[in-house]
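With one protein chain held back, the other chains of the complex are shown just where they sit.
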């Protein structure tokens, strides 16, 4: 892919609200994750994208922990072969779960990962939404219920999967690459 | 699918901004398309969803006509086997393109549809983003350029495909069904 | 596809028996469905095709209603992405079932269609014959029996699926397009 | 598969025309190929099936030799994993082509078979009709033309593929097995 | 495939140990199976290949008969569309099982073959290792146990499948063709 097809805009050329959020992320993470600039050339889409992201990934009242959510993202993004999302969200997954090995495991084969049976059921549902959403039926919900998930949790799993399916396609199509910082995050005790 | 897993909320229970937009749509269309109530049980997600939708589907400065955009939605939603989006956006496609047959054609096999070579190239790109986004390469952009599309148009095609990939998964997973009104819209001269 | 690769023969150039049947269909339907002329350039194949068709679709002593049979045709033809058969047989399905929405539903995703559990089982069997006939086993017959179908009904389902798999391939390969009349048939109360 | 789900009818119970043809085949081959009795329980379907078969496989004025035609049947039936057709038509292929090895070769991988480039092109077209008929386009015809096939030959290739796709599904679904005699036919100099 | 890309070395140019084994095989079989010379241009790989082969296929203390093992090879090699292995090992299968029809049956569709339920379970496991090894789970082992296989037998099935997956890829990639002698072996009473 030509790396200059969709050049990232200069930070100072961005609308104030976007610039402010980007600076806030930079302050917190120590760098600007490429998705923030990569999508910023389209401000209206940028605002909708991150509003959606935050509604799903930051909300407090969910039956899914933040680690659970990042695990869904990493697993389904690997199925979609999205380099940016596997590497970036794999990093966040390692940090939230405090398990330095889990991201590589679910990215290669979630059936072999060192996760709970509840997380396995969650990922099975997510993978079906990712790859065969037209075949989802009542039995798929029942498999979730057997592990204590309710229908609101099912919605969270499906919505996170669906949203990152969008994100995966945008990143792959536009040639977005992960920041080098992500690759090592959460792998060593003192990683930022 | 159980039709009551995710019941639509009562219109009057919705936040004011959402209620206002729903009433506006009802005023214009003569009915409330089910997606507006089906997603409204999650207000934050609802707002992001329609902000994203409008940024892509309503923007004025695009190399894609509104008919082109609905054609992308109908074609890729059929590939994802999403009943709601094929029927609802097929209706809008018929109206925008003023071609009562085209929606059924692209939904079954876009290669056989009575569309322009430029639209065929647009749909080929969209289908690749839909099904194999990890394989998109420079040659795919060059095929678009040969028909007069530039890279901003390519972004529009990809983003619409990606966004409705999200929408397809939400609709299929949650059991959303199209309003009966959509099936006939745009098929007969005086359709509403 | 070049529309002139296999030009339809002139009606008056056809053998008398074929011409007579074509005129009879025209009398009844108000137009000549394209399949009747599209295949008529090969009289021997034409006669065998319609003899087979009539043996399956017109026979009286079947556990499948004529609506059931057209539902199988529409669903499996959509799986084979055959434009002619989805549109033409979708029209007949709407008329036989007196359900103006059902053809679009089964064409997009039969799992979401407003049909009976018995019809769902019928379509599941048909889809397996269509896509994975080498994997049909006793359990597939048992699933039919649970809904009251016997082995003769199973034969009907399989034979209709197999015959229209032939028809789908002939129509797609030869560039056959549906008559415009089919698209609207059965959608409005007084449709012809 | 239960071998008794669709028992073959007694020869003497068949309608006279069918019985006569079966006896004629028996006279010629030395045994009754199972397809003749397996389908005979449905006389109207039987007559249409063999009329279609003969129109395609016995006609004299074709650009395809009878060996070419059996090669198409064997190759596409292997793709459909139909035991009856691979074994029975593989036998006939060996005899027509006077090549005792060719049937096993095309059944496993036609790309590795000891056939002419013209036959390779013929089989590539047949396999696309068999597996992805909705994607057939002008370029596929041009590839045939480059080897001297005209559009009537293309029709023959497609129609044979489509007809045996029907046959494959009927044989697999109904548990039809090849007669033991077929396995050895054409393999040794003095085969019957 | 160019037949001269990887020419077989002259027998007399081979290292003594390889030459000796090749001569021994020739003595026993009456001809040199092409795999012995086709791989011999790389002596170190040749030695490892046949050591692995013999460890799996010749060992005495296995719950699998030699016929069972050749049945696994023939079935999975057909799934991989490897001409050499289907023809060569199909021949050996016929001889070991003393069933002249079984190799063609499992190569086309093992579900229709005239084999025992135990062999059917063995082949189902082998096919899953062949095509979806990442999805193997405890239930797959339990299905084997139900037919009297233990975990050592499961290892044998998996290892034979995995080894011939290697062999299939080497044969297909390098254009290896079966010796003509194999095609007829085991089909007639007095076959060599």
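Labels for the chains are A, B, C, D and E, by order of writing; each one numbers its residues from 1.
Note that in this section a residue touches a chain if its C-beta (ideal position, glycine included) is under 8 Å from a C-beta of that chain, and two chains touch if they have at least 3 such contacts.
All values reported here derive from a predicted model rather than from experimental measurement.
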| item | value |
| --- | --- |
| Touching partners, among the displayed chains, of the absent chain | A, B, D, E |
| Options D:5, D:41, D:59 or D:111, residue touching the unrepresented chain | D:111 |
| Selected from A:13, A:65 or A:109 as touching the chain missing from the view | A:109 |
| Sole residue of E:47, E:66 or E:147 that reaches the chain not shown, by the stated touch rule | E:47 |
| Absent-chain contact - pick from E:18, E:40, E:129 or E:177 | E:129 |
| On chain D, residues whose C-beta touches the chain left out of the figure | 109, 111-112 |
| Touch list for chain E against the chain that is not drawn | 1-2, 5-6, 42, 44-45, 47-49, 51-52, 54-56, 59, 80-82, 129-130, 133-134, 136-138, 141, 151, 154-155, 158-159, 161-163, 165-170, 172-174 |
| Interface with the undisplayed chain - residues on chain A | 1, 78, 81-83, 86-87, 100-101, 104-105, 107-109, 112-113, 172, 175, 177, 180, 183-184, 187-188 |
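Everything that follows uses one rule, which is that only the chains that are shown with their structure count from here on.
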| item | value |
| --- | --- |
| Sites on chain D at which at least two other chains make contact | 1, 81-82, 134, 137, 172 |
| Chain contact graph, described as a line, ring, star, complete graph or other shape | other |
